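A single protein chain has been omitted from the complex, and every remaining protein chain is retained in its original position.
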Amino acid sequence: MTVIGSVIVLSMILLTIIGPWISPHDPTAINVSPPPNPGPPSGAFPLGTNLLGQDMLSRVLCGGSTILQVALFSVLFCFIIGVPIGLLSSYAGGTLDKVFTLVMDSFYAFPGLVLAIAIAAIMGRGVVNMALSIAVVYIPSYFRIVRSQVLTIKELPYTEAAQAAGAGGGTILLRYILPNVLPSIVIVATVNFADAILTAAGLTFVGLGVGIDVPDWGWDLTQGRQLLPSGAWWVITFPGLMIILLALGFTLMGEGLSELLNPKLEQ
Amino acid sequence: MSQSLINVDALTVEYWTRRGKIRAVEDVSFSLDKAETIGIVGESGSGKSTLGLSLINLVPFPGRIIKGKIILKGKEVLKLPKDDMRNLRGKEICYVFQDPMTSLNPVKKLGDHIVELIRTHEPQITKQEALKRAKKLLKDVEIQPDRINDYPHQLSGGMRQRVMIALAIALNPSIVVADEPTTALDVIVQAKILDLLNALRDAYGMALILITHDLSIVLQRSDRIMVMYAGHIVEYAPSIEIYSNPKHPYTQGLLKSIPNIELDDQKLEAISGSPPDLLNLPKGCRFWPRCYCAFEKCKSEVPPLIKTGTEHSTRCFLYEEGRKK
Partner (left out) sequence: MLPIRRREKKVSQNEILRVEHLKKYFPMEKSFVEKMLTRTRHFVKAVDGVSFSVLKGEIFTLAGESGCGKTTTGKLVAKLIPPTEGKIFFDNVEITTLNHQAVRMFKRKMQIIFQDPYASFNPRMKIGDAVGHPLEIHDIAKGLEKRKKVLEILERVGITPAERFLDLYPHQMSGGQRQRAAMARALILQPKFVVADEPVSMIDVSLRTAIIDLMLNLRRDLELTYLFITHDLAIAKYISDKIAIMYLGKIVELGNKETIFSNPKHPYTQALLSAIPVPIPERIRKNNSRTNSKKNRTHRRGTFRCKHTFRLPLSHKVSIRQKSL
């Protein structure tokens, strides 16, 4: 499973890199095809054109980069913020831990997309802002996973052995706890990726994504939805498929990874 | 020649894992009569637990029984359809699992555990009848019958193990297989449980299969002992024989390494080497790397089980026909 997932993900990443070179038309150029637009898939435009006359194939080939960037940044933010807080809070315990848990739990209670929309609406457009708003939704999950792992590992004999040898808290966290928590974090990260992609698409869908001048699958979804009643099914379908595929790729990777990493420990 | 209760013939079980095939049990044969106790002794990797599970055809994935026969009261266990097998389990042959902490359903009362078991196998019994039998069973295992409405977490480890035994004997099975029935328990409770099993055996005529790593327990309480190493039977004899006349070097080594509390100033000896790596078994006799008297033949051929006494067999070339010691 991991293999299939990784293949999908890697080919997508590759696509975003080489996309601009292999796309037959400039994805932002409008009215590339003569009206009436949107035009159905045809010889010249295999995936059809959208309302503005932009070539769908080019847009599909180039539209992934925004989403991927957003997903990547959001996972990065989660890691940088969520993991250290989780480690420190659960290792220290006491009131600090209770406070953080309370804060994280309250964030957790929000439906993800709603929270992301709220934050994005406040912060405005742009890749980084989108990434941040998605990250905020996800940090509680990282916190929770890290915390539950740390609480378990804290009680294990090898942590006690380190304490018995005289190791201080910092050493224990860095060399004994973190390496053992990482596998679970990696798994959360892959699921996070998948969900971030969908959320990013969702944000663009409601108009909180990047501008129109950048080709973006999410944006195509928005447009495509409006065009659907008039019968132009291709505008929403192809970008939609790409989004699903990418999310699927990450999910498969995560599932496969979790299978790989866990039974080995059991053995 | 008495009618054996259970007869196992050339049983071989493998686990097909990602890292390769593991032969957990190879060529195991034995038989058991009524009211007999047999102790299956072995350390990690010996295959004893797998053997126990094979007897009720519950070897977990990725294990498969690839050879051999198990005949229980005339029926061939391994060829039975699933439903028949399920009927057999609990009624004719019962398994007491190792860990009492996790083998009971935490949201079911004790009484419910027992009553459900009885009514599944004997659907014509009324709830009252089943309840009465449940209470009697609890009394048999020395738990106060009025605790019938308790939940597992309200009991201690020893009591939970006793409930497991009550469940095992509820339907008067002919055979009870107890897998490490005492490892998770304290010594005093352990002794009580073993006494209980013996008393039940005497009262109901059950045959008992004790699977354990603790040689002391089986020496003390079983009629016959089967010593296993890396999936093979290495010695099979009455316990008195094993104690006074151990033939296989592994058995001898084990006997010399267990401390006897009734002796003063014991000199214990260790068995050199490490337990077998089942993915990397040595060629020939699986014990030879740790044997004090391995010779060339041991390193290349697997010794067969050789008869070394009236009821005594040993898997060792030392006892080959015509070999002078």
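Lettered A and B in written order, each chain numbered from 1.
By our rule, contacts are C-beta pairs under 8 Å (C-beta built on N, C-alpha and C of every residue); 3 or more make two chains touch, one makes a residue touch a chain.
Keep in mind that this is a model prediction, so the values were computed, not measured.
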Touching the absent chain when the full complex is considered, from B:Val8, B:Leu197 or B:Ile271: B:Ile271
Interface with the undisplayed chain - residues on chain A: 156-158, 160-168, 171, 175-176, 179-180, 265, 267
Where the unshown chain meets chain B, residue by residue: 43-44, 186-188, 190-192, 194, 213-217, 219-221, 239-240, 243-244, 250, 253-255, 257-262, 264, 266, 268-272, 274-275
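Heads up, the rule we're going with is that only the chains that are shown with their structure count from here on.
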Centroid distance [mean C-alpha coordinates] between chain B and chain A, Å: 52
